[in-house]
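Before I ask anything, let me first share the structure, which is written out below as structure tokens.
Moving on, here comes subunit A:
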Amino acid sequence: MSEAKPAAPFEPKVVAYCCTYCAYTAGDLAGSMRLEYAPNVRVVKILCTGKIDAILLLRAFEDGADAVYVAGCALGDCHFQEGNLRAIQTVAYAKKLLAETGLEPERLEFFHVPASAGPLFAQRADEMTDRARKLGPNPLRGTARQPAGGKLAREPDPHPPLPPAKLGKLVRATER
Partner candidate 1 sequence: MVAAFRDAFAQKEFVVTAEIGPPKGTDISELVHHVDLLKDKVDGLNVTDNQSSVMRISSLAICRVILEHGGEPILQLTCRDRNRLALQSELLSASVLGVHNVLCLTGDYVSVGDHPQAKPVFDLDSVQLLQTVGLLNRGKDLSGSDLQGKTDFFAGAVVTPEADPIEPQLVKFRKKIAAGAKFIQTQAIYDLDNFRRFMEQARKHDVKIMAGIVLLVSAGMARYMNKNVPGIFVPDKLIDEMAQAPKGKGIEAGIAIAGRMIRQLREEKVCDGVHIMAIGKEGRVPDILRAAQ
Partner candidate 2 sequence: MIVAKRKPLEQIEAMLEGFEKILIVGCGTCVAVCMAGGEKEVELLAAELRMRSKLQGRPRTIDEMTVTRQCDKEYLDQLAKYVADYDAILSTGCGAGVQFLAERYDDKIVLPALNTLFIGVAEGPGVWSQRCTACSECILDQTGGICPMTICAKNLLNGPCGGTNHGKCEVDGQKDCAWTLIYRRLEKLGRLDLLEKIQPPKNYGAMTKPGRFTHEAFQQAEHREE
């Protein structure tokens, strides 16, 4: 491989999971305000950050994302009461798992982005893109060929249907 020409600077792929009521609204506002921010950010609109599972975050990295962040409401403002609190815990856990796999946990972050904070939305997008640029490309980019998740050597049978649940049903002796 010749190294005559310097490689083109790599453009990070950043995924942003944004909650509907705050972060995505802030994103809309940033658009209305014609704010410029890094085009590397792919925004995924979710109803509430509380829905985020660690597997979503890990899968994003497995499929080649260079940085991922979860943007939710300010503390106390979550439309669904505690969604952002759960998201903070989940992101902390996912950072640990990420460190276990060998990737830098700094690639993953949680931010509070209130609905009215258009400029903050843009700022965080730039911040994470910058971080991804400094940390370098995700080494898993090249191998992210197989679709996310493992596939069995052969298709599985669906599980046999379980009998109707009798647990948790109060049966009164007088009604027999």
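Note that in this section contacts are C-beta pairs under 8 Å (C-beta built on N, C-alpha and C of every residue); 3 or more make two chains touch, one makes a residue touch a chain; residues count from 1.
The candidates came about this way: all candidates are chains of the complex that A comes from, given by their letters.
Quantities reported herein were computed from a predicted structural model and do not represent experimental measurements.
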item	value
Selected neighbour of subunit A [touch, this complex] from 1 or 2	2
Residues of subunit A touching candidate 2 in the complex	53-55, 58-59, 61-62, 97, 100-103, 139-140, 143, 149-154, 156-157, 159-160, 162
